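One chain of protein is taken out of this complex; the other chains stay put.
Chain naming follows the written order as A and B, and within any one chain the residues start at number 1.
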Amino acid sequence: MRRHLISAADLSRDDALLILDTADELAKISERSIKKLPTLRGRTVVNLFFEDSTRTRISFEAAAKRLSADVINFSAKGSSVSKGESLKDTALTLEAMGADAVVIRHGASGAPHRLAGWVRGSVVNAGDGTHEHPTQALLDAFTMRRRLGPLDGRRVTIVGDVLHSRVARSNVLLLATLGAEVTLVAPPTLLPVSVGSWPCAVSYDLDAVLPKSDVVMMLRVQRERMNAAFFPTEREYSRRYGLDRDRVAKMHDDAIVMHPGPMNRGMEIAAEVADSPRSTIVEQVANGVTTRMAVLYLLLGGANLGGEDL
Amino acid sequence: MTDAVSHARDQIRGPAHAVLEGPDINRALIRISHEILERTKGGQDVVLLGIPTRGVHLARRLAEHIRQFEGRAVPVGSLDITMYRDDLRTKPARPLGRTELPADGVDDRTVVLVDDVLYSGRTVRAALDALGDLGRPRAVQLAALVDRGHRELPIRADYVGKNLPTSKSEIVKVYLEENDGRDAVVLLKEGDK
Partner (left out) sequence: MSSETSVTTVIKGARILGGEPADILIDGGVIAAVGPDLSGEATVEAAGLIALPGLVDLHTHLREPGREDAETVESGTRAAALGGFTAVHAMANTSPVADTAGVVEQVWRLGLAAGHCDVQPVGAVTEGLGGERLAELGAMADSAARVRVFSDDGRCVSDAVLMRRALEYVKAFDGVVAQHAQEPRLTEGAQMNEGAVSGRLGLTGWPAVAEEAIIARDCLLAAHVGSRLHVCHVSTAGSVEIIRWAKSKGWNVTAEVTPHHLLLTDDLVEDSPVGAYNPIYKVNPPLRTRADVEALRAALADGTIDVVATDHAPHPVEDKETEWAAAAMGMIGLETALAVVQEAMVETGLLDWAGVAERMSYAPARIGRLSGHGRPLEAGSPANITLYDPSVRAQVDPSSYASKSRNTPYEGRSLPGRVVATFLRGRPTVLDGKLA
């Protein structure tokens, strides 16, 4: 594996399986009374969050702390960043503080790539703009694997705003690496024009795809899209692409429903679907911590073999 | 990180010299099984915890011998110590081994840690730390197929298959049927590396 985790495309199949296998072992530790491991004692992990995301930050924080790393939370709000400090200056500050890893969430696609050029530590992408969110894809794959076994040949349907979704990008890449068959379902306005070059199938018809799906992953619809003519109304979106009880009835018995959160209940997913036994939404949160522990351990647990990166 | 199993890739050339063959290993394990039974009043409350990878196979073999001698099924588990090692920073991150405790856990049990080679003692130190996070055994003992000396910590084995005087430049390699297709303990010279 490389020194950084910025894109799901950075992961070979072996890398991805190693992370998932490691997470499997670490999941057992989460079940015992002493959850802490001494592995990253003396290492510093900085959570550098330019966007509010309490869920993701807490997940990374819990992961780092369970590995005994020192955690510094650097939120852009109320810091020098909001006073106009550049990403580069922030990076140099972190460098001076001796960060072994920087977990970055940023509104601009590619910000983690830029950061990786300015710091010596490992950079973990916790979501950049509309680009990628690789640890979300890893925790999703981990969740699927726990419910369904190996992912080779499994049919995963991802529904919603693919155009703006970093979760979708990372999932398509990782699931393709792991041998799953991905189908994207969305109104054409919410798909990149180049989606034909992605390693997945595309459909505009959710009802046609559901019966063949082992996994249905619903993406959050951002409120601001509704005002930008990507689709006529919330109601129409929900009618064509929302997952309600009638649609779930078309899925086969073992198929699962996923959502990266936070959900718009009643919009892309009906409340009763989100709370059904098929739903893995709560597991996904728990699995986030163990998956991120695995990533931090594998990036930081060994010798820093600098120069192996991008 | 990639291949953490670099130790399995030991293509070290040089005069290999088997210090224990299959039957020797078997005899040593039988002896250790008897010793464990003697020291634990017939294996009462004993839990055998093997340290991956080969320690686990050895622990299973010991349990099988004990079952044959005493008709008692001694619980066997595995205890991965990777996350507790003190030399993590010297090598790429390695994949984790399994930690599987018997259903009743280790609290108030006599835990016998089983490893293939006892050397610096650092693995055992890590195992003791790992064990401490899993429960509170009544006592912890240590069984090793080979003790090659050169301890760096105040640790000694309670049960030893063979004491093998070595120089630090030598490498002791344990092969087990379950893992390697044959049983042998081999002493390799580092010279040609």
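Here is the rule we go by: contacts are C-beta pairs under 8 Å (C-beta built on N, C-alpha and C of every residue); 3 or more make two chains touch, one makes a residue touch a chain.
All values derive from a computational prediction rather than experimental measurement.
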Touch list for the missing chain, restricted to displayed chains, reads A
From the list A:L5, A:L37, A:V71 or A:A111, which touches the chain that is not on show?
A:A111
Selected residue (touches chain absent from view) among A:E25, A:E51 or A:E132:
A:E132
Of A:F74, A:F142, A:W198 or A:Y241, which one is in contact with the hidden chain?
A:W198
In the full complex, which bits of chain A touch the chain not displayed? Write them out.
86-88, 106-111, 113-114, 116-117, 128-132, 166, 169, 192-195, 197-198, 310
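One rule holds in what follows: only the chains that are shown with their structure count from here on.
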Distance between the centres, which are taken as Cα means, of chain B and chain A, whole angstrom:
39
Which residues, counting only chain B, touch chain A once they are in their complex?
1-2, 4, 80, 83-84, 88-99, 129, 133-134
Sort out for me which residues of chain A touch chain B in the complex.
1, 14-15, 18, 21-22, 25-26, 28-29, 32, 34, 36-39, 67, 297-305
